[in-house]
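Only one protein chain is missing; all other protein chains are in place.
Coming up: chain A.
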Amino acid sequence: MKRASIVGSAKIRSLLFSAILQIGDNYIIAPNSKVLATQREIPVFRGNEGNFASFPIFSASIPQPIINEHIHLSIRNENPVIQVDIVDVIGVSTASVIQIGANRIIQAESRTKHIRQLLQRETETTEDAGSAPF
């Protein structure tokens, strides 16, 4: 017997970038997110900037575990309810999942390229740049 999902109240401030909130059952959840995060000292951005093809991180293959176990799974639901009284979340982001309920497969993928663009400092000497702590 399947179980019903019962949620008393859910309060979520933000749910963004391929994030998913699911109450109830489903078969597969496969959220996918590609982010080019750019910080500029002078925040001027052209509307059409950023080409995923020019950064290999967005096309690199991610090795996946090979799942070949043969499992005979039998589930008996004595109490056919999944109950959560209160859900209170501030943020869910970039291909994340919150689910109250059952699923078969979750396959999430997130790729983020973070670039900072700063202006050259007048006072900065090559010696200072050499001893910078990164």
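One rule holds for everything that comes next: a residue touches a chain if its C-beta (ideal position, glycine included) is under 8 Å from a C-beta of that chain, and two chains touch if they have at least 3 such contacts; residues count from 1.
By definition in this document, contacts and distances are computed from a predicted model.
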item: Record-based protein name (UniProt) of the chain missing from this complex, from "Oxidoreductase", "Sugar ABC transporter permease", "Spore germination protein GerPD" or "Phenylacetate-CoA oxygenase subunit PaaC"; value: "Spore germination protein GerPD"
item: Missing-partner contacts on chain A, residue numbers; value: 3, 5, 19, 25, 31, 33, 36, 38, 40-42, 44-46, 48-51, 53-55, 57, 60, 62, 64-65, 67, 69-79, 81-120, 134
